[in-house]
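See below for the structure under consideration.
Here the complex is missing one protein chain, while the rest keep their positions.
Should a chain be cited, it is by its letter among A, B and C, assigned in written order, with residues numbered from 1 in that chain.
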Amino acid sequence: MSTTPQDTLHSDKDTESLLGATVRLAGDSGDGMQLVGSQLTNASALAGNDVATFPDFPAEIRAPRGTRAGVSGFQLQFSSEDIFTPGDELDALVVMNPAALVTNIGDLRDRGVLIANEDSFAGKDLKLANLDQNPLESDDLKKYNLIKVPITSLTRTAVSEVKNADGNTLGTKEADRCKNFFALGIICWLYGRNLEPTIRFLNDKFGKKRPDVAEANTLALKAGWNYGETAELFERNYQVQPAHLTPGTYTNVMGNQALAWGLVTAANLSNKELFYGSYPITPASPVLEELSNFKNYGVKTFQAEDEIAAICSAIGAAFGGSMALTGSSGPGIALKGEAMGLAMILELPMLILNVQRGGPSTGLPTKTEQSDLLQVMFGRNGESPLPVIAARSPSDCFDVAQEAWRISSRFMIPVIILSDGYIANGAEPWKIPDVAELEKISISHPGPIEEGETFLPYSRNEDLARPWALPGTETLMHRLGGLEKEDLTGNVSYDPDNHQYMTNIRQEKVDRIAHVVDPVEVSGPASGDLLVLSWGGTYGACITACRRAREDGMSVAHAHLRWLAPFPANLEEVLKQYKKVLIPELNMGQLSLLIRAKFLIDVAQLNKVKGKPFKVSEILKRIRDEIELLK
Amino acid sequence: MSTTPQDTLHSDKDTESLLGATVRLAGDSGDGMQLVGSQLTNASALAGNDVATFPDFPAEIRAPRGTRAGVSGFQLQFSSEDIFTPGDELDALVVMNPAALVTNIGDLRDRGVLIANEDSFAGKDLKLANLDQNPLESDDLKKYNLIKVPITSLTRTAVSEVKNADGNTLGTKEADRCKNFFALGIICWLYGRNLEPTIRFLNDKFGKKRPDVAEANTLALKAGWNYGETAELFERNYQVQPAHLTPGTYTNVMGNQALAWGLVTAANLSNKELFYGSYPITPASPVLEELSNFKNYGVKTFQAEDEIAAICSAIGAAFGGSMALTGSSGPGIALKGEAMGLAMILELPMLILNVQRGGPSTGLPTKTEQSDLLQVMFGRNGESPLPVIAARSPSDCFDVAQEAWRISSRFMIPVIILSDGYIANGAEPWKIPDVAELEKISISHPGPIEEGETFLPYSRNEDLARPWALPGTETLMHRLGGLEKEDLTGNVSYDPDNHQYMTNIRQEKVDRIAHVVDPVEVSGPASGDLLVLSWGGTYGACITACRRAREDGMSVAHAHLRWLAPFPANLEEVLKQYKKVLIPELNMGQLSLLIRAKFLIDVAQLNKVKGKPFKVSEILKRIRDEIELLK
Amino acid sequence: MSTDLPVLTAADFGSDQDIRWCPGCGDYSILAQMKKMLPNLGVPREKIVFISGIGCSSRFPYYMNTYGMHSIHGRAPAFATGLKLARPDLQVWVITGDGDALSIGGNHLMHVIRRNVNLNIVLFNNRIYGLTKGQYSPTSPPGKRTKSTPYGSIDNPLNPLSLAVGCEATFVARSIDTYIKHLGATLERAAEHQGTSFVEVYQNCNVFNDGAWSYATDRNIKADHLLELEHGKPMIFGKNRDKGIRLNGMEPEVVELGKGVQEDDLLFHDEKATEPTLAYLLSRMRVDDGFPEPIGVLRSVEHPTYDGGVVAQMDEVTAQKGKGDLNALFRMGDTWEVEAETT
Partner (left out) sequence: MSTDLPVLTAADFGSDQDIRWCPGCGDYSILAQMKKMLPNLGVPREKIVFISGIGCSSRFPYYMNTYGMHSIHGRAPAFATGLKLARPDLQVWVITGDGDALSIGGNHLMHVIRRNVNLNIVLFNNRIYGLTKGQYSPTSPPGKRTKSTPYGSIDNPLNPLSLAVGCEATFVARSIDTYIKHLGATLERAAEHQGTSFVEVYQNCNVFNDGAWSYATDRNIKADHLLELEHGKPMIFGKNRDKGIRLNGMEPEVVELGKGVQEDDLLFHDEKATEPTLAYLLSRMRVDDGFPEPIGVLRSVEHPTYDGGVVAQMDEVTAQKGKGDLNALFRMGDTWEVEAETT
């Protein structure tokens, strides 16, 4: 269903125009912050703003109620300009309990709006948050625009009339579950967000089975809005104009969803069935879950017994002619190393997805990190080079999936796709393409040969790709395997020169990809003081920081790597145009290592391993320092 | 039993003195070439020579008889000087059949001795080797000193009188099984090797159960010797003086054996039980097999269900306080990546052994390669640095095992040991140490604490090592795990700054090891034109090539890396002293990548991926080219 | 140090860590029964180690004031085997889930059981992946709609007890999170058994699979759905204890007592049967097929343990060959002397 931005409720207070704002909703993980966060995102996108989100929740399914460990947050930036990150400092923060206040207040800017559910700043809640005193009374909050709202009691009142199917009113527990929508209502009022999409969502979701729940939440939402409008607490509200996005139809996508959609699209464009062999793991599971809905799109999902079986099943499916894919996160990818080596030597096309999370070992499963780059480059025995592509944002996952399959099927080589927890769970507007207009992916399989001819499964075309002969094809019977294979025939060979030759060819295949993928593009001056080089999910923070730096008069360009292996053909040339190269990474310097080794350039590193994405300001500060040093 | 070199048979022909010689015995894999090869090694070592060997056999258990794929070879260099490789070109080659001739002749130097079993150069044997004509008749062999010997028939005659327990003479099949000892007899005559150790071996091995077999082989051996002495085919024989080895008692060791012995010794020196969890794989299995003999040395071996269980069992044993170890080759190491990450974050001491083989995937299981360096450096999710040490020769494995455990237990960190197929199966003389004089490895475990004290499992000493508290110790109960852990307490922590801190500390621990291990030593000029930098099993070829280069007047030094992670503290300083650095590796440039990334030095690479070790001449040639370029 | 052991209570076995399971999760009850049971064994806390994989259930070790290891997914039996071999003096527990033990960890489970390593495995079976938020597991029933099977699972589920019996298990038992006395007693039996004890516990995941076991826990119906096994006793069940299991050839059948059927006609439980066929047959009985599901000890037989064998073999070889002497070992093969040169 398509809607255009329209107001249903009009505020009579003063309205100030803003370029954009960054808002965070924080509460207990049982408080439903993620849910209202995504509703707010949706409403903002529908208002024509550019948006970017950052959900941040505890590792536990239900972390202990009310504790600091149990706090769940959802951050959103919306803007009338195009933006690339969910924002650094918060313009507004909603806290549903004391634990949420103390763990989030540090990110609120001075004079920022702080909305606190004052009903929960007492006794037990303070204790659960390990607090002796009520922080709302503390002088520390003076620098913020603190607005105390008895959200719990107001919500109870708002829903007090709602009756369930049995004609009873809601219990306190159920009534309290609507608190989050009350809070959302306030924020919607504050930033002039339309309530209608949220109301529609509530009706779609609960309307049939639990009309009482739909009604209660809607009432809470509206009560929140009205509270903002009526209470004397707010002086004004704000308005954010639509962003200047390319014309078209938009929807909001999350990274894992866009990835799943991109994969189905790639399968469709190449006329293939999609096979996904996977084993659940945070934050990659949603890809499996999303794809398992698509049974009527020719998608087969296989929840294997473990990650090894998952990749092996995908290799089997690739042998059979499917567009095959396996996916996991770091610990699962570690298990796939041996089979990845086999896939490489078999020279079958397939995709291997790694949605990275905080490591090492089990690490920080729900947090983001970019620390698997070297693992995917080198985590296999022997010389087994594979191409690696990384998505840079939620919507980019859609394109990356297709590009990866395009290369994989053309070169007959498994391709590794990197994403990360930040991209996977983040959301942004996406201009919906017309599938009919997307470039087809043409794949051919050899047909039967004449008597007297010999089929050579390891002969190669101009891309060094071998033929993808499918079981079931008469006369092409052949055997693949993990022992070194003779050139052309693919028979087992222990010949020394053949081994060297095949090793070279396999590397050469990866190298040649550099010439068919897009060259790296630079935004900013084509030469100058500093080049910020990024990859993966840090794209947004880097491009934004570079823009700001240029606005401040610095000579700073930004380049972003889509392919990590091979590097695009023009990369060296680009790097040479700047006095200094800065590589910000959410790891200890993995791309830096590769760049240093390849180009012998003394890059500056900005490394962060905290389970959190970069703030724009962190990068900007480092840019300033580097520019200063160059003077 | 100890013997000093002495002759039992004296030749009356002219004897020429040689510095040394390189000999290869080649035949069908059923011909027992490995057996007589190791007897020749033994005899040469007992003659006081320095020796180095290179067995090279097919992947199949019993490759098809008589075919090229079925050829098995054993190469040996012995010398009165100290040598480091089994030699490049052959001075003498024995071939038992046509397949062995055609696959080995390329390595024989001009005028080299070629002894062929002429009985097998006919009909079926030629066909099995895919030959139309008898190669012995080819002009191509003119440049060699070809000596045709009807080994089969002479052997049959030699053993014709031997009777078995039932009083029957040996059947042809059994008689023919003695051919290899006849051939050995000729070679022993040719190089003045004593027959006595071999005869003793035969008696020890067969004397009791099959005295007829012992007798027949002994007769064949002697007949071979006599044949050399009597037949008019050889003009002279040779003599190689004892080498000037450090005084002491010597024995011959193979790499895997020396490794096993080194491990048991390390356990002994640290007063620990040794626990080895492993799963069979070529070429690492002999370590498991060797260690499983040592039940009376406090060694527990556990053949696990797979490589993952193997490493996990070792981690369990390490937690329990054993000196724990797991070992495999490339494909098995790939499977251990996830658990290696856990071991790292647990900060338990243990060893992880990788006896490398040809890759990728199943690759060339019986061939050698150095292509797992990057895998062991990076084949794990997240930031999980581990120290890596590599053995350089068979006997060096003994020392490496101890050094690895010394560092591991001191720093509370898993250490990776690299060996390779070439080292594992090669043999060389080893000066037996007196165990009582080896430096003890002191390890302490915290004892119970007083009431009121808190035990902090992640507190650290001056080496950043945490306490190795053992289950069973009162009051120290604690829980380890793979989630990020809080500094000091080791409790689960998702705190951003703590994660950064712990990540840094784990890297720092590895880095600090650089200051306690030996600095890299240079042989040759302390500064000059070219430094050859090697690691692992290419040590011998590199040091020999550098010596020769210096003999030829070139300014070439050699440095060998024992620790690959961290690099020794003085490495950068050393590298800077030369105009150029050359890194020869049996891979596509893995150390080169690390050196380039770390030091931004444009190293020259000499890469070989053929399943075979370097020849000295290959390295020497490249040294010459590099020196030429520098002019 | 101290000579007479202090008397411990359940509370002594609790660690200082906040428990992070969802309110209402069945895991709480299992934890409580474990803490309550352990003091009965008289084993000091420092001699006990809990090892788990990954999953909600696998957080268990954090909550026990013993030694512990929260390892990696599916591999707990392998860590435990290594530890037990290194330290036969310790009492080792493996805590695992249906995904952890039966999906990714199936191989290790199979091998620890067949080796009969002397340790205790408790499998928290909630028929779902809890920690990863609700995908189906190898014990989820056919047709089950979960996050990864939105149209219903088409997998044929595994039966953990059949699997264990198929892997040569020497001790196999089943209990239920909320049947607390039975659970405690079953855990105690497991601890006492020499060899691998395998205990399946029906555990409710109230967030992602609430009510999966309601047929076995709902007050009103459970008596008809459970068969409480007692060694040497006839198999009787039902609210009024009026139903029984009789053997018909090789197949069990449910019969009503009284109407011509005597207790003596019923199948008598023999947990010590040398042949595991009875245990296998019991493991097959499922409510869906009209049978009550047996709880209690299905099988408990004596068999040499793997860790015992390892130690015995080391002792034997040492007795035979003497304690190893490295200096002798190194001189085992041919050796030769190089003299100091006199020139």
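Here are a few things to note about the model shown:
Here is the rule we use: contacts are C-beta pairs under 8 Å (C-beta built on N, C-alpha and C of every residue); 3 or more make two chains touch, one makes a residue touch a chain.
Note that the structure is predicted; figures quoted are calculated from it, not measured.
Remark: the absent chain touches shown chains A, B, C in the intact complex. Among A:Gly207, A:Gly481 or A:Pro519, only A:Gly481 touches the chain that is left out of the view. Residue in contact with the omitted chain (choice from C:Arg20, C:Arg87 or C:Arg115): C:Arg115. Note on the undisplayed chain: of the listed residues B:Thr362, B:Gln375 or B:Thr473, the one touching it is B:Thr362.
Only one of B:Gly248, B:Pro280 or B:Pro433 touches the absent chain when the whole complex is considered: B:Pro280.
When the whole complex is considered, the residue among A:Pro135, A:Gly321 or A:Pro394 that touches the unshown chain is A:Gly321. For subunit A, the residues in touch with the chain missing from this view are 1-5, 42, 45-46, 48, 197, 200, 242, 244-252, 261, 264-265, 268, 273, 275, 277, 294-298, 300, 302, 304-306, 308-310, 312-322, 324, 338-339, 342, 346, 431-436, 448, 471-483, 491-492. Residues of subunit C that touch the chain left out of the display are 103-107, 110-111, 114-116, 138, 151-152, 154-159, 162-168, 247, 249-251, 273, 275-278, 280-281, 284, 303-304, 306, 309-310, 312-313, 316-317. Although one chain is not shown, part of subunit B still touches it, namely residues 60-65, 67, 69, 279-282, 285, 288-289, 292-293, 295, 301, 303, 305-307, 331, 361-362.
Following the convention adopted for this analysis, only the chains that are shown with their structure count from here on.
Chain centres here are Cα means. That of subunit A falls 40 Å from that of subunit C.
Centroids of subunit B and subunit C (each the mean of its C-alpha atoms) stand 44 Å apart. Shared interface positions of subunit A, i.e. residues touching 2 or more other chains, are given as 69, 331, 361-362. Residue positions 54, 70, 72 of subunit C are each in touch with at least two other chains.
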